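Note that one protein chain is taken out, while the other chains of the complex remain in position.
Each chain carries a letter (A and B) given by its place in the written order, and its residues are counted from 1.
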Amino acid sequence: MANPVFTPTNANSDAPVIVIGAGPAGLACAQELVAGNRRVVLIDDNIQPGGQYFRQLPPGYSTAPRARLMRDKARYDDLARVLDSPLLTHLPRTTAWSFPQPGTVAHAGPLGSGRIAGSAVVIATGAQERSMPFPGWTLPGVISAGGCLNLAKAHGLVPEGRVVVAGNGPLVLVAAATMAAAGARVTTVAEAQQSRRLAGAALSGVVAAPGILAKAAQYRAQILRAGAAWKTGWMVSRAHGDETLREVSIAPVGPDGRPDLTRERTIPADLLVLGYGLMPGSDAARLLGCRMELRPDLGGLVPVRGPDLQTSTAGVYAVGDGAGIGGVEVALIEGRLAAHAILGTPAPKQLAHRYRTLDRFRRALNSAYVLPTPLRAADDDTIICRCEELRLRDLKADGNAASGSLNTLKTSSRLGMGRCQGRNCLHTAAGLLGLSPETMVETMPRFRPPLRPVPLARLAADRDAGPAREPDEIILSEAKD
Amino acid sequence: MNTAKARTAAGQADTIIVGGGIFGLFCAMTLAEAGKSVILLDKGRIWAEASAVNAGSLGVQNKLPALIPYTLWSWDIWNTLSDRLGADLGLRRNGGYKIAMTEDEAARLGRVVSEQIDYGLDAQRLSPAALRAQAPWIAPDCMAATWSPQDGYASPTRVGPALRRKVESLGVRIVEGAAVAAVENGPDIRVLTTAGDFHGTELAITAGAWSATIAAMLGVKIPISLDVNMVSVTEPARPTIECIVTHARGILTLKQVANGSCLIGGGWQGIGSIGDSRKDIDHDQLVHNLRLAMRVIPGLAPLNILRSWAGYEGVTPDSYPYLGRLPGHDNVYLAACARGGFTLGPLMGTLLGELILTDRPSRPITIFDPARFSNAAA
């Protein structure tokens, strides 16, 4: 497939660098670019910058010095100073919705809609979560780890009642610790991975990144102090309730990746937090036509990048969790490294060295959490596509279920055609229908703009749209005379 | 039956059809129902090009006057298709408005509709007041409108799988991933593809926008130009526009389908060519398409757009489809390139099948003669 060639006509002019995503990666990149005297346009669809890790409370909220929030505030404040630079334009609440040309970003938001031609584009759009559907997972009160962290970080909220956390991977620790720190009653934490495999991961990690491990140990202690039961090798099997969550069933992970229902236990719960892993949000790179590859050690489908973090599309860089799951430290460093590549300045030796270490660590960590068999708790009655309300049964019964093509299945079943644009369901459906990861990637529907749902009026408000070429139809009777 | 099956399995059939869109599938169904053995070839999966990605309008009002009878005949097929295929096709015949926003457009609307009525369209002119009463969601400054109860729509994504099931049950062998690379016409037809060779007594070309490339393999030049049509879809909304909306100048088609989503098209052009296989959005034209939709139906403004896409439609110089024998080849047939070919496809495919079967299709097809431009040039 032809890759559009981005000839960075503006590469040496003073056209800004366009950074999409104001999370750790995007902010760090912007900071380094501004330090190098480059103009930057920073586009992010949230009200405030910070992305996932540095998610901010609403403007004006404050916190008492002893508030039990895990906010890493000092580092954020340091990064956020870049927003005051006259070289930086921040477009909050704005969606980068497409790329009319590889170097041009179309954006839309309440502040206006238009296009910006950049001297380079940096995709720093972050991760999304993996779904692990099971009966009852659509009930209000069942939330994802991101939902859980943002309750605390973005809204300053903690649930009353009993909290159960279940999942697979570092998110479980983070979510449970966040809830515990905020004062929630965390009763049970269920990690699907067996503890001995985690120990292996820990060992390989000690060498690479002791700081991060120390943090994990601290999280774990915090959760245990809060009195939660900690179970490894267990997974969620069902959620119960009518209008909202009432109870959660958990069960040991069987050898086939399914819950062993003979040993299922049901516990009361008011909030169930799911953390079944992250995957790179690769949509922007796919829309741009960047070459992609499947990398389990990076968490899934990622753009192919050179050592300078440039994608296969010249002038387009990809950094942070959107280019490979790595957490905040990797995101920060990648942002800086890409900035140096764009500026044409050598990256400080120390930075490059630390990146090599962290990169090794994150790849070991991602691999350690990869389960021998994918988890699977969905039964035929379980909703897979939340938007279109498609159950596993519907997908299996679809005439194209056996086509071996996700795209073909999508068109006949409506899988992934709702507001989430397939983010919640396409990957899981592929797995549940037995497509290999390679086939899934090969047959994945092409990503169609806009990158996120955008109100029609905002797309129509594009102030930089070129002239119309109306497709006036011919009228034969008139053409004749 | 079993011998026929063995023959098609060996790559031999009475008719080889190239192209598994709506034209090809209806042709296959017609032939197979009459007992012919059929192999249907497609370069990729069937039902993956225009027939799959189109906006699903089954408009009568938006057809050229001379095509009105054909559109109504095609509707005769659509009307009973759900029963025939035993499937929900998302088919609705709730009528449609055709609107004009300027005085020029209003004049054109008036002229064209008179002509269309002469050809059998059932439509009435609506006063602005009547329009506002019937369809308060259309912009109040709409200058003129006509209403026809004959317009409707169907869901392309439902029609395709149902047709596939049907033709397969009739014994048609579908071969996917069989891109035709060469055709040899001796006493028999030999079709060379990326999935092997196929032999037949007749060849039917129903390769949509690609039909000219297949004809060229037989040394025949058929003029086809390419339209890269764009469509956008909104999030589901409360049912309001329960019919289709078209435009006096053909530059807008709009409908709200069963799930509440609104589909917005109108032939605004994206980017791509047969050679490069790109089917990309032209962001400028997309924006203008959306602006026009919002101007005609202001209530669309807040709806979230979920996807925009583009697909290939082949177009003939006079916008009438091709249907008939390929010039110079008695056993090679062509049906392709109807503007509004989703609407017309059932009829066109059926007539092609009848032509192959009996040489006497049930409707006149001379205006669709594939030789009409080569004759003119000669």
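Heads up, the rule we're going with is that a residue touches a chain if its C-beta (ideal position, glycine included) is under 8 Å from a C-beta of that chain, and two chains touch if they have at least 3 such contacts.
Heads up, the rule we're going with is that contacts and distances are computed from a predicted model.
Visitor: Leaving aside the chains on screen, match the unshown one to its UniProt name from "NADH-quinone oxidoreductase subunit D", "Transketolase central region", "Cell division transport system permease protein" or "2Fe-2S iron-sulfur cluster binding domain-containing protein".
Guide: Options "NADH-quinone oxidoreductase subunit D", "Transketolase central region", "Cell division transport system permease protein" or "2Fe-2S iron-sulfur cluster binding domain-containing protein" narrow down to "2Fe-2S iron-sulfur cluster binding domain-containing protein" for the missing chain.
Visitor: Tell me which residue among A:Asp78, A:Glu160 or A:Asp380 touches the hidden chain in the full complex.
Guide: Candidates A:Asp78, A:Glu160 or A:Asp380; residue touching the omitted chain: A:Glu160.
Visitor: To test your reading of the contact rule: which positions on chain B touch the chain that is missing from view?
Guide: 137, 234-238, 240-241, 256, 259-260, 262, 297, 299-304
Visitor: Given the full complex, what residues of chain A touch the hidden partner chain?
Guide: Touching the missing chain: residues 45-47, 52, 57-64, 66-69, 128-129, 138-144, 146-152, 154-161, 182-183, 243-244, 270, 281, 386-387, 389, 418-420, 423-424, 452-453, 455.
Everything that follows uses one rule, which is that only the chains that are shown with their structure count from here on.
Visitor: Give, as an integer number of Å, the spacing between the C-alpha centres of chain B and chain A.
Guide: Taking the average C-alpha coordinate of chain A and of chain B, the gap between them is 39 Å.
Visitor: Please output the residues of chain A touching chain B within their complex, sorted ascending.
Guide: So the residues of chain A touching chain B come out as 1-2, 98, 100, 106, 115, 388, 398-400, 403, 405, 408, 411-412, 414, 417-419, 421, 448-450, 453-457, 459-460, 462, 465-478.
Visitor: Where on chain B is chain A touching in the complex?
Guide: 45, 48, 52, 64-66, 108, 111-112, 115, 157-158, 160-161, 164-165, 227, 233-235, 249-251, 259, 266-269, 276-278, 281, 283-288, 290-291, 293-294, 300-309, 318-319, 339
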